[in-house]
Structures are given as structure tokens and as C-alpha cells.
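A single protein chain has been omitted from the complex, and every remaining protein chain is retained in its original position.
Chain lettering (A, B and C) follows the sequence in which the chains are written, and residue indices restart at 1 in each chain.
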Amino acid sequence: MPVRLPFRPRRDAYPPDLWTKCPGCAEMLFNKQLDKSLRVCPHCGHHFRIPAKTRIEQLVDSGSFIERDSDLSPVDALGFVDLKAYPDRLMAAQLSTGLRDAAVWGIGNIGGRPVSMCVMDFGFIGGSMGSVVGEKVARAGEAAIADRIPLIIISSSGGARMQEGTYSLMQLVKTMGVVERVKAARVPFISVMTDPTTGGVFASFAVVGDVNLAEPNALIRFAGDRVSSGTISEELPAGYARAEFWFSHGFVDRIVARAHLRDEIIALLGFLIAPPLNGSAETPQAPVSRPRSFLSALTGALTGENVAESHNGETGASRGEAPRG
Amino acid sequence: MPVRLPFRPRRDAYPPDLWTKCPGCAEMLFNKQLDKSLRVCPHCGHHFRIPAKTRIEQLVDSGSFIERDSDLSPVDALGFVDLKAYPDRLMAAQLSTGLRDAAVWGIGNIGGRPVSMCVMDFGFIGGSMGSVVGEKVARAGEAAIADRIPLIIISSSGGARMQEGTYSLMQLVKTMGVVERVKAARVPFISVMTDPTTGGVFASFAVVGDVNLAEPNALIRFAGDRVSSGTISEELPAGYARAEFWFSHGFVDRIVARAHLRDEIIALLGFLIAPPLNGSAETPQAPVSRPRSFLSALTGALTGENVAESHNGETGASRGEAPRG
Amino acid sequence: MVDRLLGRSHGDGQPENPNAAVWAHVQQARNLKRPHTLELLKAMADEFVELHGDRLFGDDSAIVAGLARISGRRIVVIGFQKGQDTEENIRRNFGLPHPEGYRKAMRVMELAERYGMPILTFVDVQGAFPGAAAEERGIAEAIARSVGLMTRLRTPIVVVITGEGGSGGALGLAVGDVVLALENSIYSVISPEGCASILWRSSDQSQAAAVAMKVTAGEQVELGVVDAVIPEPGEGAHTDPAETARLVRDVVLERLDVLGRLSLDDLVEARFKRYRAYGPYTVAERPAAPPERVGITDRLRGLLTKPTMPPFPGTRRTGPSGREEV
Partner (left out) sequence: MVDRLLGRSHGDGQPENPNAAVWAHVQQARNLKRPHTLELLKAMADEFVELHGDRLFGDDSAIVAGLARISGRRIVVIGFQKGQDTEENIRRNFGLPHPEGYRKAMRVMELAERYGMPILTFVDVQGAFPGAAAEERGIAEAIARSVGLMTRLRTPIVVVITGEGGSGGALGLAVGDVVLALENSIYSVISPEGCASILWRSSDQSQAAAVAMKVTAGEQVELGVVDAVIPEPGEGAHTDPAETARLVRDVVLERLDVLGRLSLDDLVEARFKRYRAYGPYTVAERPAAPPERVGITDRLRGLLTKPTMPPFPGTRRTGPSGREEV
């Protein structure tokens, strides 16, 4: 259940000045106009980065989104200090974005169909993935499995968050583990890569959607160690590692302008439909755990009961195994 | 059960003259010496093509091989006539090789381990794959599944046999269908590509072994329509589409000189062991049919009973599904 | 029409030059104006979302794949795509696929299986791209794996050969529960030119090779490799693409209806057995004989009236030779 933050955004990470200079065409754009065009330059089509909540508003059926776990907050497990202490960086980011960390997840409808959605926010420490972001992605995936509704993840991230050390690295495993279960459960997963999607986010869930969408000209890059927030976009030749590059290299299904993203997702949701898990259920296609253990785990997750215990007895979910007539 | 051929080889496809000129180094080689070195040039290492039965002798434990289905014979289903009628070509090939078609299959031991083995013979119409070759490959695979012993296929082929038209093309599907079941049954499959392995043979079972071995310098090529017996080796630059080329392009695990092939296979057989199908059987890894239907099919194949019938009742084999303790 | 469906479409009475008639058929199958996958979809589908990329190396535009809605049904459609003009042909590599095309197809086929959509493929390809780039990136492996995948996919597959069904390159998308062919299409293990240059040592004999291989749709029905011919309107599919698409759509939907009544276990088992049975052989000394023709309707009727499995074409038979000259 959502918890009210004890503070309000002090300074928006996306400055709300009257005018914005377009980095694509150098035109000065009136911000209200820019908002109307979904923060896409009407002159050159440059897609500005947008906050997670703006993204959600653009995509979901109005008023349908219910955020989950907005109270999940990061922890400075390493006592990490660089030029600033990590808690100070967190506080600053929380104040400027109104978020507790760099992702928002919840359940909403898109075109009347319920989806589980997790959206990253680049304004929060470069959208970097630490334990909270990983946790939210994982919970979004688990909710998708539990409700058999599509999972949509909208990435915008500089990669793993250095300040949480190898815990951030472990988020790649955590999220991929859940995504593998999403696939084994035959629950659809649409990944949307927006500017930028780099490092450990590109090298985990963002690249393995059933369908991978990308916004035009979005920077998408792994590039070993060198990727992180702030320093990514400079020294690259034009077009290199942009969405169109990945389209031609086979990793992006479709490049979708922001104005069409909602319609495009609605179209895909009309095709990618989780088959019902009734008596005629098929074995999941991917070779993960056997249905029984998988469903046991699921039941455990849903009821909060200890998963190891659910191995001891038959659960209702194991009926999903019944042979097809 | 093997049937005696009513004729004996009239002219060996591999001429038994006293001397052979090595195409690799142009040395004149004394044939008895060449046989001793497994028909590999002692000067330059050129691997001469060898008949299927010679290959089998080189690989299996002496006296252990029992040929199966030696009486399977080709049919001129299309009434195919080019410069010669197909039946005449078949008769000539049968007379020169002593084989009924371009493959020999059976059960034998290699290093004490039983295997199901199918060996192609380039001397029979360029080792081309028509219905009999496809059938023998399929039966070798089915025997491997039935006995849970490794499948070894040694390819030497110009590709699909034109004279049987699309029936030859269908052999790619037939053999791949069986190979998929071999994999789903977790039965090992070692593919050995020898000179030449081209066209539809390369584009089906030969390329998808658990382990792909190749003899040095073997020509291995798909090359669209242009590949077939007789005209393959001419216009290619040195090294192109040879075994070493495929090793560096990731499609061949190991290049093995003929002198080491038996030992190499013995080593692999020590690792690739079909797990037992008892109460603790795991679900097959590959997403083929569900275990029950797969095992039903298997039972049907073994007992000769109608497969559709075995869907109606539980069979003993379905015990394989019992959850692991 | 009945004649056509039975593959007896080439003239009433005796054609004057049977080779020439077959060659005209080959040329018709290759007519660049015939509708390809996208043209057929445009006329058949209410909606089509193309998916791109093999998630490994590239996106091959000689093969298109995506999610279609046809008469209200979700169907995954995959097919070869030649260009309709020079520019498009260059972009689509003249419809000659690289491995990436088959790998994209496999990825999309797995989506079909996962989300319960049947698969419809359109086959029209001279063959896989014969160049070094395709070869060295494993066109053979890609075709082998695609063929293997299609033998075991747990969703109905209908194949329509719309033009050239050219050897392994075509086969990579041509394994199905039902294999249909447009009237003027061809299907062969090697192109007539390739066959002639090898067996006749002269590409002048392509006509003879086409005749000998029985490449026409009707003959492939006789052989049991194709289940049924879909008649073409007017002077051929290129003269009325929209009507062609309508005819294709009606037959495909009808077949999907029938396939949809089978359990997935039975469907996959029947598909496997179909291909397991192809190719006549005999046991030594017994006379060789080609297979009888068993129509798709017989086969499917058999399936629907379990438990006995109907016989498949290509199994061992002892009937008289069914050779016929075209």
C-alpha cells in the first residue's frame, strides 16, 4: 500500500522552466507545448527523457494505475562515500524527483487490458539499478505471473548502481530469474527501451522481452565498464548504439515514436495473451522448474507462506499439472 | 535382420589398385600401406574418403557391430530419367559398392559402450540422401532412444538425392524430427562430418550434434542449390568451407584426425551418458511433447502398437512423470 | 476446378509439348508480380504487427514475421518476401534469406507456441542465399534447427507454397500440419537449373529437369508432399492478388478450424508421423513401388476419428506404379 512521502519534490529533475532548448535541432521550445507533444520536439522529433510518472500517464488508461510498493527505499549497505556519501545522494534524488528510488511499479490498464508495469526514472541517480529497482522489477514480474497479465518494463537507466556494489550486480540475476519464470509461465513480457538503456539494465531484462520496443534514437549500449549515468552520450559517432542501430542488428523488434507507443502496446496486448492455466494447461515451454515446484513457489509468494513448506504438501496450484484431456 | 545381397561388388567405388596418387601432396602411395594408416596419407595427412564399412571397422570394437536393415532398398518413385534412368544408376552403385543404398546402420560397441551408429557412404551416388538414407538415419535415432544409447552419425554426402525429388527433401524433416526426439529423450548424439558433408545433410542432422566432430580438411558446405556430388570441390578458394573454417566459425567442436577418432569418441562417450529413465527421471529439457505423450510415442514405437491408442490409457511409461522424491 | 485441385490443370487432352507446359508453369511460379507475403497479408489481414530481428546478429528482410489478425483470429504469419521493384529487391536481397531470417522465424514461432497462436507460413523462395556471408554464419544450421523446431512446435502450422518452393531454403519454413500450394507454384529439392547442370551437365536441360522432378503443385499433390492445390484466379495469382489472397484465406481458415479440434498432443504426433513416413523404399528383391496418394481430408478425418491413425503418404506400399507424364 502506498505511503505518502514526507516531502515534496523540491526541484524537478526535469526542469520546469518556461522554455527548453531542443538538443536535436536547437529550437527553443515552449514547455507547455512540449508537454502536449509528449515531450517530443515537434520540429525534429527529438524524444526528451521523461519522468516515470509522466510515462505512466502517457500509457495507461486514465486513472487506472495503482502504484505498488512506493514505500520501498534504498539502504546504504556498504557505507559508500565518493565525493558525496551515498545517503546524501539518495536524499538529493528523492527530494528532486519525489520518488524513493529510480523505478515505479504498479498495476494498470492499457486499452482496457490489465498489465503489470515497471517504469524506470532516469532523473533518479541516472535511473541506476540498485536493490530497490531490482526488487520492483522482480515484484512486477511476480505480479504478472500471479495474475497472468502481461509484464511491461520501460527502461531508462545508466546501468547498475555503483554505490550498492555487487548487490547491484546481483539485481541482474534477480530480475533475470524472475523474467525466466515469467517466460516459463507463458506470461507476455514487453520491454520498452528508452533513452538511455545501458549497462546492466540492457544486459538483463531490457534485452529479453518477447517483444523489444525502442524509442527513436534512444541510446542503448552495454559497453563493458564504461557506461554509467552522466558520461555516456559524449564520445560516440552519430547513430552508433542508437535504437535504429539495434533494430538493424536484430535486437529491437520495432522502433516506436512516443506518440504511437500506447497504440502499439495495445496492438501487441491484443496478440500476446497468457493462455489460461486450467485443466488443459500446457507445460511451460521454457525448461525451467517443473510446473509443480514452480506453482508451489508462486503460491508461496502469493500467500506469503514459507516456500519450503509448500513443498511438503500438495497445493491447489498443483492441479495445473493435470494432463490435458 | 540382414539379408545377403544377391550380388557381390563388381568394381569397388574406392579403386583397389596397387598404388594411389595422393591429391594432397602428389606422392604415390602403396595401397596396403595406405590401408594400414586408415587411408590417411602418411606424408601430408590427406584424409581419403572411405567406404562406410571400412569406417565402421575402424571405429567399433572388433566384431561387435550388427548391421540392421541392410535389405532396405531404394525405389524409383518419380520414374526419374536424366542421362541415365535412376534404376540404372542405382544398380550400378549397388554393384560397385555392394550396398543397397548410401548408408549403413546398426548397433555396435565402441570402447565397450553400445552405440547406435549410421554411416554414410560417398561411393554410393555421392552419398546422396534419398528415402533409404533418411529412413536409416531415423531408425538409428529411434534405436538410440529405445535403448538409451548414444547415436553416432558419420556423414559423407553430396546432399539430398535429386532423383527422388521432394521425397529427398522430406528426409531432412524426417531425420530432424527424430533428432529432436533424441534430444528430448536426453540421448546423446555425436555427429562426425567427413569429406564431404554438404547440402541437405549438412542442413539437417549433421550440424546439430551434441558434439560435432569433423575430419581435417573435410569439405562442409550448404551453398544453396549448387551443391551436389561430383561438382563440389572445384571452384572454392583453399580452406573455404573446410572443417577448420567451420571450427573457427563455431559449428565444429573438434577437428579430429582419423587416427584419433575412435579414442575421441570413446572419451566423449565417457561423458555423454543418457540419464536413466526411472522414477527419478527429469523432464526432458527440450520443449518437445510433454513427457507422457513422448513416452507414449516411445512405447508405441517399441511395442509396435498403434500410437493413437496409447493416448487412451495410462501406460507403464507414464510412471516416468512421478515427481522426484 | 476439381481437375485443378487434383493437379490435372495442365491442358485438356494432350499438351503439345509437355516440357514446355511445365516450363511455363515454372515461369509462372517465378513471376515477380505474384503476391508475396506482405501483399497477401495486406489483402487478408485486418491487422499485422511485424516483428524484427533474430536477437543475435541482424534483421533479415527477405523473411518477414509477425502477428496477424485474420477474420478476427490471432495468427502468426511468417514468409519469404521478394521485392516488387529493384530498390525493394536490393533491400530484400532478392528474397534470398540469410541465417538471420530463419533465426528470426524461430523466435517468432516460439512466441506463437507460447501464446497459443497458430502459424501460417508463405513459401516463395528460390533458395537460401548462396553467398559466403550466409554460409559462414550457418545457413545450414539455421535451416536444420528451424525444420527441427517445426516438427515439434505445439501449435498448428499451415504452410502455403505461393511461388517457388526452392529446396532447403524453402523447407526451413515449410514443415506443417497442412501443406498447401497455389496452383502455379512449384516445389523441388533443387532448382531445375541446378539439377540440370549436375545431372545433365547442361543448364539447357532445365526443362527436362523440371519435368523429371515433378515440380508442379499438382504433381506434388500426387506425391503426397503437398496436401492440396489452391486454385489461382484468372491468368494467375499476379493478375488478381486480392482474389488470390481471399482464396488462400478461406482455405487456410478452414484448415485451421480442423486442426484446432485436435489436442496438441495428437497434432504434434500426427505431424511427426507425417514426416516420419515420407519416402518410399522397399525390402531387397521385392519390387519397388511409389506411394499411393492419400489426401489431406482422409488424413484429418482419420485423426478426428481416433484411435486409429490413417496411413500417410510415403509409407511402404505395394500398389502399382503411379507414374504419369505431365
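As a convention for this text, contacts are C-beta pairs under 8 Å (C-beta built on N, C-alpha and C of every residue); 3 or more make two chains touch, one makes a residue touch a chain.
These figures come from a predicted structure and were not determined experimentally.
Q: Tell me which residue among A:L38, A:L59, A:A93 or A:A138 touches the hidden chain in the full complex.
A: Among A:L38, A:L59, A:A93 or A:A138, only A:A138 touches the chain that is not shown.
Q: Give the residue, chosen from B:L34, B:V211 or B:A259, that touches the chain omitted from the document.
A: Considering the complete complex, B:V211 is the one touching the chain left out.
Q: Of B:K53, B:H249 or B:R262, which residue touches the hidden chain?
A: Only one of B:K53, B:H249 or B:R262 touches the chain omitted from view, namely B:H249.
Q: Could you tell which one of A:C22, A:I190, A:V208 or A:V256 touches the chain left off the display?
A: Checking each option in A:C22, A:I190, A:V208 or A:V256, the one touching the absent chain turns out to be A:V208.
Q: If you put the missing chain back, which residues of chain B would it touch?
A: Contact residues on chain B toward the absent chain are 183, 186, 188, 207, 210-212, 247-254, 264, 267-268, 270-275, 282, 285, 323-325.
Q: Identify the residues of chain A touching the omitted chain, counting contacts across the whole complex.
A: 3, 5-6, 70-83, 100, 130-132, 134-135, 138, 160-174, 176-181, 184, 199-200, 202-205, 207-208, 221-226, 228-231, 240-241, 245, 249-251, 286-290, 292-293, 297, 306-309, 311-312
Q: For review purposes, identify every residue of chain C that touches the missing chain, sorted by number.
A: 55-57, 137-138, 141
Going forward, only the chains that are shown with their structure count from here on.
Q: Farthest from chain C by Cα centre, which chain is it? Let me know.
A: A
Q: Chain B to chain C: how many Å between their CA centres?
A: Comparing mean C-alpha positions, chain C is 27 Å from chain B.
Q: Centroid of chain A to centroid of chain B, CA atoms only: how many Å?
A: The separation of the two C-alpha centroids amounts to 48 Å.
Q: Counting only Cα atoms for the centres, state how far chain A is from chain C in Å.
A: So the centre of chain A lies 41 Å away from the centre of chain C.
Q: For chain C, which residues are shared contacts with two or more other chains?
A: 113, 154, 265
Q: On chain A, where are the residues touching two or more other chains?
A: 282, 285
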